[in-house]
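Here the complex is missing a single protein chain, while all its other protein chains stay put.
Per-chain residue numbering starts at 1, and chain names A and B are given in the order in which the chains are listed.
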Amino acid sequence: MKKMVSLACVMALAVSMMAGCSSKSEETKAAETTADTVAETTAETAGESAAAGDSGKLIMATEAGFAPYEYTEDGETVVGVDVDIANEIAKAMGKELEIQNMTFDGALLAVQQGVVDFAAAGISVTPDRQEEMDFTIEYATSKQVVVVKKDAGKIGSVDDVKEGTVVGVQMGTTGDFYCTDDLGCEVKQFSKYAEAALELKNDKLDCIVMDSLPAEQLVAANDDLEILDGELFTDKYAIAVKKGNTELLDQINEVLQQLIDEGKIDEYTINHTTK
Amino acid sequence: MIDVKHLDKVFGDNHVLKDLNEHIEQGEKVVIVGPSGSGKSTFLRCLNLMEKPTSGHIVFEGKDITEAKSKEVNQIRQKMGMVFQHFNLFPHLSIKDNITLAPVKLKIMTKEEADKKAMELLKRVGLEDKADAYPAQLSGGQKQRIAIVRSLAMNPEVMLFDEPTSALDPEMVGEVLDLMKQLADDGMTMVVVTHEMGFAREVASRVMFMADGYILEQNTPEEFFGNPQNDRLKDFLSKVL
Partner (left out) sequence: MGNWLISAWERFEKAFLVSDRYVAYLNGFKTTLIISLFAVLLGVAVGLILAIIKYTANHVEKNIILTLLNWIANIYIGIIRGTPVYVQLLIIYFIIFAKMNTSPIVAAVLCFGINSSAYVAEIIRAGIEAVDAGQMEAGRSLGLGWGQTMVSIIMPQAIKNILPALGNEFIVLVKETAIVGTIAVRDVTKAAQNVGAITYDLLPPLLITAAMYLVVVIILTKLLSMFERRLAQSDRR
């Protein structure tokens, strides 16, 4: 009996030792020396950013299924245009960036609730969203395009997307709302565009409505899908922070403006698009 | 030593013990017999408050213990040993530890003293080679003898036996009854619920017949078995003897 208990304890110890050896773990990297000094200077200007103020970490929410803005190459590290921007923001603030990769609508909820400091996930600015969160200046423009299966014949042009069309979208995106509310389509919501792509290939969808750059990545990986000419509508992206967090907002805007002026955003976009 | 006054016990709708009055002297060997459901076990279990009387009083060594608080009850039980039909040895402990657990935990003896006492008792019943064995390795008769020894280790003043041989294979009944006989000869006060009429005849100072919650007759063994008065008892004896 005692032997069994000690065996169980040894196994538990072994597992936790394995945990300690895990090298790549952004979420568990401890905030170190810089954090303390930074924490003191930013503590007075705490405002709504309870999350950031204390620990010297800057937490970003995103959904890593949206190349070139956020995606993973190795299955765990999030990279992309939004990540490059976020790194610059963190550097400017002297904090360590922590990326939390969840669902898109989860990311919006997280920033609203203050679970994270900001959300950078190719988020389009809309009046509805502006009621729930504060947006930075816009840093990218995105066309919303229509992706179809080649030779499927159902949707010939952007204008064919109308009431009753079976459209795949990512949950909580402007494409989702536009198709549901404005067009009255039969909308199927997915967590990841890759899932929608599979459905489209299986003829369960007439089309997908999504942003153009990720759409290009999508059709590049799927020979049997194509993007129709033209656009459904246009979006502008901004980074979202919790409502009222003007201090963080100003800091991010400063960095964004600089990056835009220096042409860095375009540079990042090119980096993450050419393979 | 033990006084029972107007003892009543009700289980739900079942009136199991009806206004019992009894007196058990030191050194007595009271054997209780009767049909199933007569309340014999319940009566026995009321003596050490394993069952709480619905009404009435149990007086032990001059003190009314019916409403005793649990701490007091624990202390009283140290003086009253109980042996169960199904032995109830502790399967996760060795035989020696079974015997020494209570004395040591209750700080009556040190571990060394308890070990010594346990070995003495085991020797007395010829089971000292089983000291480090586990209950699962013993036969029924051995287990019950160990159970008796376990109670004896607490130096009780009275031993209560609840059908101690009813769950034993016939060939093992004898070894247990022999041990009980020895205890009786050594002067232990005993209250025994049993179906073993031979034991009652040989060992009892008094045999008590219970049925339907009443004590219908009690007498010395000779009178009880030789000259039963109560009709129910006569009927019972005709069936079991």
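The criterion applied here is as follows: contacts are C-beta pairs under 8 Å (C-beta built on N, C-alpha and C of every residue); 3 or more make two chains touch, one makes a residue touch a chain.
Everything numeric here is computed off the predicted structure, so don't read it as measured data.
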{"item": "Chain not shown: contacting residue from B:M154, B:L168 or B:L233", "value": "B:M154"}
{"item": "Residue of A:K143, A:K192 or A:K243 touching the missing chain in the full complex", "value": "A:K192"}
{"item": "Residue in contact with the excluded chain [from A:N87, A:N222 or A:T269]", "value": "A:N222"}
{"item": "Residues belonging to chain A that touch the chain removed from view", "value": "1, 4, 12, 15-16, 18-19, 22, 24-25, 27-28, 50-51, 54-55, 57, 59, 61, 64-65, 67, 71-76, 100-103, 106, 109-110, 113-115, 191-195, 197-198, 218, 221-222"}
{"item": "Residues of chain B (touch criterion as defined above) contacting the omitted chain", "value": "48, 50, 70-71, 74-78, 80-82, 84, 86, 88-92, 101-102, 105-106, 134, 136-137, 147, 150-151, 154"}
